[in-house]
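FYI, not all chains are in this one, though none of them got moved.
As written, the chain order gives the labels A, B and C, with residue 1 at the start of each chain.
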């Protein structure tokens, strides 16, 4: 059994980790920390876990995380990088669900997250935790930067095209829509039910933190410079993410070949589902599961390709992906504990 | 492995059965019928099941249900009673999620459902499928009338009180609220998103089909005549049911004793969670799971007791409960395949 | 033109006052205060008012409210009572949308709101602002305690019955459901979209602040002691309130007479709509309007009567009612500026 610690278990990615790990056959929830909720039973805060999780929150000051085999950080940006060096040197693996170990470029990190990076050396060592594109680096890694939710959909959506070099990578567009849980469990006016329900809006349309992360990764797929316009939107739903991607073909190719390109790229992937050409994936078809679905459209058989990508932002977009990384790091089957079927309707 | 058939698998209780049974370690989905969708892959209708369920719908005319060990009817009222005699005589067990085998009183059935009962003898044999209150009758049964969603909450909420004889059973009130999936997957104007969202209303306040079913069962718990006012309401949410029950104490009793009464009644039940006195259970704490939660309130320590009961109407209120019955009928652990954790948020 | 001031215009009842008053033919928005948003244009905070409201927020310290004819307090409990004496002595009328002037019983106020009352003499003078039941006292009043949202529905629903003395007033039940805007625009975890959507729960089931207010008013309608069980619930919708009221008849009466009782009570009321016996009013039929709708049910023609009442909690339940009071206080037609049709769907 893998002894698991969770730092910051009171947010949405934290409770989602608890939901997965409480039923994971090879994981043992060992420590969960929260400064505010010291000594509170986890099930008292999350009644959905009553009778299933008996753990209590510990203050970070008292918790001995070094007895864990792996520690997940479901914390705000900046927390994991402060604790990681000590854990790593104690032989504990670290998976950070925030941004501390996502960007290889320290300058970019410091610019977008407004803080200096406290362990740039560990940052260089960290593996980017997108198994479908980086599996071999994840397996032996001591520290994982778990991808952002938006970047996961954008990368998996553009990857087969950029790798094949058949689209103009310099003018990619990602029009993305997320459910409200992506913003976290924070007491902010803008996240209130009465502000979000029956409403739709874009945000950060002039620039969003996930852009540099995505660009850094997309650039690895292409030999020519990649450019990305990324517009996030807020959908009045709790879970779910839908990315509508636009790319211009730079070569003559038929739709069957295009479809094959995607099917071939993901044929061995348990969590990526390439739907028939012209399908419309719905976010609910992934709700509560670790599956990401992709479908292609090509209006009027013209030069613009539309790639539709959906996932559950708390699962493949966050906690599910993190556990997928853990499975790889500990030599378990990648799907271990992650075979949860979508809850629909 | 239990060979399972599903008749009418295109509705919400049908697809919920599929979600549970596809991951049930002792069940093998064998036949699923739909007149309209003959030969369509189940996963084409429900993309949430892609890569997980490979079954196709068969027309009822071609499907050989007699090769199954058990057949679930997730059909409109009146379908199961026509097919049951043949299946039963072929040794196939039947679990009906509609009302055909719920009411022991044929006259009541015919009055509320507007059709004659086609097999009143089987009706007398059928077991009412509420395991917590009728477990021993379910185990050997050949045919199960799976309880209505509302009646499940009302019965489990009033049971400890009526059994103890400490409330006035003649004037019980059940003010119940259900998510929209309870109305089924029917193309009706009243069920449209634009009709239900951002709206709240009561319906059938002058009389609802679940009233006679509930009364018939409540009466079994009490030696004096039971009377029930039952008001159902429609909540703009997909899943979830919340029943607010009111009963007048007819004796002097302290709150601790009241609480103990409920805890004792359900102490061995895996799917009933008695929360601390004064708690407010939320429907989301049961979403996607087979758990029902109960909490007691007693304003001003007066004579009126409030019992709050929540469940997922498609799980403990329908398909989860049906699989719980199946487990009992086939000698499996009652929780087999039903240990799904609630999806929250 | 009536010169209007609003204190605390950043909350939901504040912006609803702005929506009404910006189009009110006899009102002139003159001052609006907010400590936090000093000098911010109202339309910058509420883009729905762009091009229609040019006012800016002023800090309470700079704002001269004494130049107004009337000041609305859309503030937390405790604010109005501190400012009222000075305004009243300057000849400015005061309408408080919070609880400072609702309860005549100071002890009850102090117990439920946890603060001493700073002007108990003004409290005695204040009129309870429910025009349908207290019109003559409102007209000459200098200060109005605007009713709570729940109390409005409960009073108008029970009034014809209590006045006629035909129900057992000692055991009334009000099972009430409110949209989330009723909780105000406060940065609290419990009010987040991801906490409220697709969820339903009761709250304060053991006792709620609106209970003493309602009781005090209901008692005025009856010569015998009134008792009320009041259970509020939170509905995943923004606006709307639905109260399901239960009362036991203590006399023999037919349904036609019952219906007439209600129709007669409200026949001259512009904002109370008595629907046909057995109707199911929906909250959306009042969305954005000042109308409250009522319908009666009597299951099995028995002794229990169900009264269904709906309103928009921000309109008849708060800001609409406050403007209705203002109209009365200034000799305007009661419907002036309040003829807004419900927005449906």
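Note that contacts are C-beta pairs under 8 Å (C-beta built on N, C-alpha and C of every residue); 3 or more make two chains touch, one makes a residue touch a chain.
Bear in mind that the values here come from a model prediction, so they are computed numbers and not experimental data.
Participant: Tell me how many copies the full complex contains, given that 3 of them appear here.
Facilitator: 4
Rule of thumb we're sticking to: only the chains that are shown with their structure count from here on.
Participant: Just curious, how far off is subunit C from subunit B if you go by their C-alpha centres, in Å?
Facilitator: 39
Participant: I'd like the Å distance between the centres of subunit A and subunit C, where a centre is the mean of that chain's Cα atoms.
Facilitator: So the centroids are 45 Å from each other.
Participant: Between subunit A and subunit B, what is the separation of their C-alpha centroids in Å?
Facilitator: 36
Participant: Any chance you could list the residues of subunit B touching two or more other chains?
Facilitator: 197-198, 238-239, 281-282, 284, 287, 345
Participant: Enumerate the contact residues on subunit B facing subunit A in the complex.
Facilitator: 12, 15, 19, 22-23, 46-52, 181, 185, 197-198, 238-239, 273, 275, 279, 281-282, 284-289, 291, 293, 339-345
Participant: Could you list, by residue number, the parts of subunit B that touch subunit C in their complex?
Facilitator: 171, 173, 175, 177, 179, 194-195, 197-203, 205-207, 227, 229-231, 233, 235-240, 242, 244, 246, 248, 278, 280-284, 287, 297-300, 302, 304, 306, 308, 310, 345
Participant: Would you pull the subunit C residues touching subunit A in the complex into a rising list?
Facilitator: Going through subunit C, the ones touching subunit A are 12, 179-181, 185-189, 191-198, 236-238.
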